[in-house]
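Only one protein chain is missing; all other protein chains are in place.
Now for subunit A:
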Amino acid sequence: MKRRDSLKAITLSSLGFAGLNPQISAAESIMPPDVKPVKIPGGRQKFEAERDAKLNADKFFTPHELKTVTVLGDIIIPADAKSGSASQAGTPAFIEFMMKDQPQWQTPMRGGLRWLDNVCTKRFGKKFADCLKAQQIEIVDEIAYPGKAKPEMSQGVAFFNMMRGFVATGFFTSQMGIKDLGYVGNTPNQWEGVPADVLKQYNLSYDE
């Protein structure tokens, strides 16, 4: 890591950059004049920064859908002794972003939420988010276990599998979730091998 600072000193201008293009000024003529430049964060390409800015400005979920995603997310990953819940880790906002980032999820997500509301309305006269906790759990129990679910709930099972995946990714890639999981890397380190107690636990050694 020490190299980093000295490397920073290598600037583009010290690299003998080719400033030889006679037609550089022509660039302006093909740029539309009225585009507001997007700030490009480190590590991003320009088109990515522009794309992200646009996605962040768009909205996918309706307030009701977002509420349903939040309730369902916290059923899938609730707070426990070790860490908070999916919504406390910002999972609904992540799912909202993914719907815009990868639009192929939009129909299964939006449709799945409607399927859920429709089942609840038929059974309880209320949409999922407005049901009592016990009613919500009754429905979730019927779609959360693929091996046990009734055939007529198969679409709900598929939806719930997708939801379980999104909620798990959203939670465990958040700061809170990474801490919960116990991932302790992503930092300068010296790799000296598997700790001795772990080697012993697995009956392995480095001298075979």
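The definition used in the following text is that a contact is a pair of C-beta atoms (placed from the backbone, for glycine too) under 8 Å apart; a residue touches a chain by one contact, two chains touch by 3 or more; residues count from 1.
Convention: contacts and distances are computed from a predicted model.
Q: Out of "Nitrite/sulfite reductase", "GMC family oxidoreductase", "Cytochrome c oxidase assembly protein" or "ABC transporter permease", which one is the UniProt protein name for the chain not included here?
A: "GMC family oxidoreductase"
Q: Among A:Phe94, A:Trp115 or A:Phe159, which residue is in touch with the absent chain?
A: Touching the chain that is not displayed is residue A:Phe94.
Q: Which of these, A:Leu116, A:Val140 or A:Met153, touches the one chain of the complex that we don't see?
A: A:Val140
Q: What residue numbers in subunit A mark contact with the hidden partner chain?
A: 1-4, 7-8, 10, 12, 15-18, 20-24, 26-27, 29-30, 42-43, 45, 47-48, 51-52, 55-56, 75-78, 80, 94, 97-98, 101-102, 140, 144-148, 160-161, 164-175, 177-178, 180-195, 197-199, 201-202, 204, 206, 208
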